[in-house]
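Below you'll find the structure, written out as structure tokens, and then a few comments.
Only a single protein chain was left out; the remaining protein chains are all shown in position.
Our next item is chain A:
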Amino acid sequence: MALPLPRGLTPPEVAFICEMELVTVIPRQRLDALELLGGPTPALRPPHRNNIPLWLALLLKRQRRANIVPPPWLQPAALSAILEFETKHAKDVFSPPPKLPPSADGSNMTSPPFLPSSTADAPPDALPYHWLELGEMLLNAAPDDFEEPDQVRRLMRDLREVRMAKLRAGVDVLDAGGGVKMNGVGGMEVAEGRAFIGGVIDGLRKIGASREQSRREGEADGGANGYGRTADYDDDEMDV
């Protein structure tokens, strides 16, 4: 009954989420609109393009009922440009992800996989959250919908290696407090790095726990007496 899995999503679970991403298809057969549990799907009329969830696109593709339009960022030129940025311009951080849509009154809480970041009109210059999973699934299920699948595959592999190296090198900046910014990290990369990165931060915190505890007590005392600043100052002096 109980889930026998450790905390954190497994790679198959990340792939499951990725299958909710919208992709663009060119239907080869008509399909009426359907009332699904997650909302309606559009009626498909060849040769009009439509955006549908990836799981449905893969099902249609497998039955040769539709072709999938690879997202613009999954084209060789776009991938090369992103790869160049990752290696030459941003040596320590990931390339910036597509921006979340504007939320003027703070009520727009939509986030991946429910943003259209992999449809045919998605931006070409940013890797979305599910870039790795989505790219691999499309290359496996629909290689004939790419102009140069091998080239795309090679660039994806290079990108993956460059970014994994950054993830590993990033361990240097981890500390007990956490608060490490990882903008642009991908879903599969989180799944792969979680145990290690979380383990390092948790380990550092446990090593420093007693020091942190005494400092917290000091802060509480200082605050109560109104001498917070002086108490901190004394602490610093002692460290020197």
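What to note about this one:
Rule of thumb we're sticking to: contacts are C-beta pairs under 8 Å (C-beta built on N, C-alpha and C of every residue); 3 or more make two chains touch, one makes a residue touch a chain; residues count from 1.
Heads up, the rule we're going with is that contacts and distances are computed from a predicted model.
Going by its UniProt record, the hidden chain of the complex is named "DNA replication complex GINS protein SLD5" among "DNA replication complex GINS protein SLD5", "General transcription and DNA repair factor IIH subunit TFB4", "Polynucleotide 5'-hydroxyl-kinase NOL9" or "DIS3-like exonuclease 1". The chain omitted from view is touched by exactly one of A:A90, A:M164 or A:I207, namely A:I207.
Only one of the listed residues, A:R45, A:R168 or A:R216, touches the absent chain: A:R216. Residues touching the missing chain, restricted to chain A, are 1-5, 7-9, 13, 16-17, 19-20, 31-32, 34, 36-41, 55-56, 59, 63, 97, 99-111, 113-114, 129, 174-185, 187, 190, 194, 197-198, 201-202, 205-210, 212-213, 215-216, 219 (touch as defined at the top).
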